[in-house]
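Let me begin by handing over the structure; questions about it come next.
Yeah, one chain of the complex is gone here, protein chain that is, but the others are all in their spots.
On to chain A.
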Amino acid sequence: MIVLASLAIALPFCAAFAGMLLGPRLSRLLGARPLPAAESGTGSGTPDAPTTPLPVVRPETGPVPGGGPRAAEMGRLVTADFALRGLPRNGPALIAVVPTAVATVLALVVALTLWRDPGVRGGTLTLVPTGSVDIAIGLQVDGLAALVGLMVCLVALAVQVYSVAYMAKDPRYSSYAAFVSLFTAAMLLVVYAGDLLLLYVGWEVMGVCSYFLIGHHWEERANSRAAVKAFLVTRLGDVGFLLGIFVLGIGAGTFSIGGVLDAVPQLPAGTLTAATLLLLAGVAGKSAQFPLHTWLPDAMAGPTPISALIHAATMVAAGIYVIARLYPAFLAAPGTLTVLGIVAVISMLGSALAALAQDDLKRVLAYSTISQLAYMAAGLAVGAQTAAIFHLVAHGAFKALLFLAAGSVIFVAGSNLLGHYGGLRRAMPVTFWSMTVGYAALVGLPPVSGFFSKDAIIEGARHTAALAGHREPGAGEQGHAALGAAAEVPPPVPDIPAGAAWLIYIGLLVTVGVTAAYATRAWLMTFFGEQRTSFEAREAPALMTWTVAALAVPAALLGFFGLGAAELRPHLVSAGVSLLWAAGGIAVAHLLWNRDPALDPADRLGPVRKVFDRAFYVDEVYAALVVRPVRAVARAVVATDRHGIDALVVGTAGWSRRAGGALRRVQTGNAQAYLTGLLAGVIVIAAGVVILL
């Protein structure tokens, strides 16, 4: 079974390299022929979107890096509708889709095996001796890993299939698909890793893939800047993450996840708190939580399927997954959980409010991703681990659905801006219904998955808040000891302060309302009213539409799987309260919109809108606090280099030339003078020898 899991990792990994090296050659081998150019005009004219372009044909489709020899002809001739018919002959697409599909089947087999026979399976390939703590190259699969792995594979498969059509015109599709495969392999490595350092390897490879994919259209400066920003910000968190791994691994004497978790009761509280706080830095970076969240909205510069895969469904979930994986360590450090909870409340509410005012559909979804990830983090902070993972999987499904559907809308409308859509309900029925399911799941309306998972988190928060309120001040020790002994109380309640627990609970509820409002706004502005700009409204290519529709099925039905577990069943009180909030949000958004469907309901926010639109000026604060000082220091360094070090070197040359000038004066060219000097020297030496010896 471990073999299957490792195969599931290895397949996309090999596919990445194969796709990069052999993709275009394979399609030549299969005899792909260029199409007649008649099928152009799928509505993908030059987009006037400020941030993200469509996969437009660029004028310079010459030798672009990674594009392969067919780049030019692909860019000129292949249209998106051809993608489906051309799939059996499209080399890079085959290399991308088939291994991912096989990996999905393998992940499914792994998950089913664990479903029938729960337990932890592990296997170690080899031990890397390091001198102190050995590194085990090994995998470990339990129910959590199998579930998340299956979700990753499914989303990756959907994205790969979708991209075949979406990116059909892109001259660098080959490298794009290869990076998606590499990303899938890295994410599966994170999910299945049995060792913290192995997990870190996958974690970093994901970061690199994210960098390359955000900057896929690097011809535009904004995109490559967004890629660099994402890379730097997540790397900042990763420093903490790596140090946290070291603290935890050296404290426990092993890097294997099972070993670390076994050693948690023996570890001193200070070590655990330090390690988990450091890990939290990496989690905040990867999962885009409050202090390090600024990269995610900008990362929407990447192609839309990438946003679906990396920045919504999988990579950002890796941070949450790592907390869940190491949850006993976090439970034993209530201080960290308190920090996590407060960070989550700030992230969820702030980004939900920011989503309310965004013009760009993808940025709305990006901020909603931050908000939903904060839900999971809050769930983890209040001890609702199962609920958080449930929400992670549900979110993976519905957010991938939302992003891919948004990609279809963008593909058809040729713009990212909400203000350019309108009235797409009739023209794009499949996309409309799929996206409706996605929004319903995002808001948490009853029959679909988001309702169950969100409700479980809110109920967990209420439970913890109620317990924390009744706990005596001195009971911390006791609760800690009980946790250390065994987690026999399902679910274990972390020892966070009552105030924080209530804050989380209230934050969760308020965010439900705001989420409902922004989701309703985006939904109404996209699909209802009148079409605001002129474009040919039609359904997106079949390959894209049906992928979206297929994703709508798990997004809608996943919730019912939660009925099997006691802590995931909906509770009347919290479900009722959150539904009230959601209804309020929807009602407000709808009323504002209904006054004048042509206008943006967010305009009613007045001057606050600007604040929300800029996401509370966090970017500006960072620019003032970090970017400008760093620039000033850099300028100072350059000045020191130029006027200090360089001047010293140049000055040395001047000094030695001046010193040499004295010697030059002796060189008169008069041979007799030289000889006189020689004789004088001989006499001096001889005299010296005679006198001294």
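Assume a residue touches a chain if its C-beta (ideal position, glycine included) is under 8 Å from a C-beta of that chain, and two chains touch if they have at least 3 such contacts; residues count from 1.
Quick note on the criterion: contacts and distances are computed from a predicted model.
Asker: When you check the chain that is not on display against UniProt, which of "NADH-quinone oxidoreductase subunit K", "ABC transporter permease", "Extracellular solute-binding protein family 1" or "Phenylacetate-coenzyme A ligase" does it turn out to be?
Answerer: So the chain that does not appear here would be "NADH-quinone oxidoreductase subunit K", according to UniProt.
Asker: Provide the residue numbers of chain A that touch the chain removed from this figure.
Answerer: Interface residues of chain A facing the absent chain: 654, 657-658, 660-661, 664-665, 667-673, 675-676, 679.
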